[in-house]
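The complex appears here without one of its protein chains, the remainder shown in place.
Then we have chain A:
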Amino acid sequence: MEVDRTDGRTPNQLRPLACSRRILHRAHGSASWSQGDTKVLVAVYGPKAGTKKNENPEKACIEVVWKPKTGQIGKPEREFEMILKRTLQSICVLTVNPNTTTSVIVQVVHDDGALLPCAINAACAALVDAGIPMKHLAVAIFCCLAESGYVILDPTKLEEQKMKAFVYLVFPNSILSVLPEVSSTMKGEPMEHGIITSVTHGAMSENDYFLCLERGRAASAKLSDFLRRSLQSKVPGDSSKAG
């Protein structure tokens, strides 16, 4: 199946990734993450004392503030905040610092498609930088279903507008383990095949969804490797790049 993408990528090819940590001086943890021209800057403050109203004080609370590139925050941004908050809540260990709040501030630097997955990846790197206790890392991927029925990954803004349906998928990263293969899998499937978040927009058949899932998983391995490599780089201020 031949797919023409404006930037000449293959359907499964991601845009170049870049990640740098500890870039803000005053934040407790910060990271910038870019996928092609989409770039997001995340700052993490905390843990701070006390939780907000309607939150469980016996657990740590995560607060997400979305700052758009221009203008006011609207309904789509509120939705992004909610998805991001739920995703981060499920990957953090919330019982270590009860009755504290961790603020995650997401500043969009440029939006060229796949904005929310980019923000999730950035937030994950920033939380690690701030030393917030986490169960595991998460990698997010944007899968698109085009009119003609093929699946493309990590679309640009232009491609995004032409799509009939899309899905945000968040997977756990692939972990290194000393455990024998059998016990690190859940019911015969490896850990990284679990889904943390899945948000679909538009009409999509069941088969198409599973196709997206399969492609997303394949790409998440690459993202996961990149995230590990950038976290392992010795000087956190140094940016690491991958093609």
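As a working rule, a residue touches a chain if its C-beta (ideal position, glycine included) is under 8 Å from a C-beta of that chain, and two chains touch if they have at least 3 such contacts; residues count from 1.
As a working rule, contacts and distances are computed from a predicted model.
When the unshown chain is looked up in UniProt, the name that turns up among "FAD-binding domain-containing protein", "Actin-related protein 2/3 complex subunit 5", "Ribosomal RNA-processing protein 40" or "Protein CSN12 homolog" is "Ribosomal RNA-processing protein 40".
In the complete assembly, the contact with the undisplayed chain comes from A:172, out of A:36, A:155 or A:172.
Within the set A:62, A:128 or A:165, the residue that contacts the chain not displayed is A:128.
Contact with the chain not shown here comes from a single listed residue; of A:5, A:48, A:67 or A:222, that residue is A:48.
Within the complete assembly, residues 27-29, 46-49, 58, 93, 96-100, 128, 130-131, 133-137, 172-173, 175-180, 183-184, 227-228, 231-232, 234-235, 237 of chain A touch the chain that is not shown.
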